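Omission of a single protein chain aside, the complex is shown with its protein chains in their original locations.
Up next is chain A:
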Amino acid sequence: MSRDASPASDGPPALRTTGVSAGYGAAGTAVTDLSLRVPQGQVVSLLGPNGAGKTTVMRAVSGLLGLHRGRLTGGRVELFGKDVTGARASQRVRAGLAQCLEGRMVFPGLSVAENLASGGHVRRYRGGALTEARDEVLTLLPRLGDLLDRKAGYLSGGEQQMLAIARALMSRPKLLLMDEPSLGLAPRIVEQVRDIIVSINEAGTSILLVEQNARMALSISGYAYLLEGGRVYAEGTPEALEQDNDIAAAYLGAGTAPVTPRGADS
């Protein structure tokens, strides 16, 4: 787990947005002048209340704004030093980006195996290479191995979240965006998801994590941004944010009770 807040020494950041503004037509601007950075190898979280613009930031990074009739109105998005501001979603995936969408969004009518194969679309795996990539992903999420022929729509919420994560890993991403991976899951499953995120990061993938569960997110992040009304309200290391009493009270849950220890059954 990387809790090192200093900029990574090697190479450009996994993600850098500079002055990004985005909105959805008549609905006005959802995100204004947003600059954030995910250094390579780190977990960075994006926190804030509902409607703060977290998902819009994700879409601006992944190129999915257009699908929601949204638009980037200013700023720049770079992945590993490469400008992808106007690039299509597929080009960004090829550049090393993968994402777990809010609400998991597995393909319900496709089998688990087919969901996983679709995650490797840009890699053009052939025969053995596909199985190899899948086995690699399944070492991290072994439970899915027994469910390969099951239709994804019949999985439990927790299993669907695991599948969404596994599917995203199939393209061997260098940067993973995760939008509310703990949403609607039982506390025990949230612990599992957290451990998986840590393992993914330890294997070398940088992560941008959007969470309502601020405590969980901060416990594994090296840096965090607090969004409010589409702007960065505060940013810093988890320690710094937790020490600021106003922020801690308003965004991280009243009081600064210690983070739940890993593996604890709450």
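The criterion applied here is as follows: contacts are C-beta pairs under 8 Å (C-beta built on N, C-alpha and C of every residue); 3 or more make two chains touch, one makes a residue touch a chain; residues count from 1.
Here, contacts and distances are computed from a predicted model.
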item	value
Protein name as given in UniProt for the chain not displayed, "Acetyl-coenzyme A carboxylase carboxyl transferase subunit beta", "Branched-chain amino acid transport system permease protein", "FtsW/RodA/SpoVE family cell cycle protein" or "Probable glycine dehydrogenase (decarboxylating) subunit 2"	"Branched-chain amino acid transport system permease protein"
Selected residue (touches chain absent from view) among A:A22, A:L101 or A:V190	A:L101
Touching residue (missing chain; options A:G81, A:G157 or A:P187)	A:G157
Per the touch definition above, residue among A:G23, A:G41, A:G119 or A:G230 touching the missing chain	A:G119
On chain A, residues whose C-beta touches the chain left out of the figure	62-64, 67, 69, 88-90, 92-94, 98-99, 101, 103, 105-110, 114, 117-119, 121-122, 124, 151, 153-155, 157, 160, 167-168, 171, 184
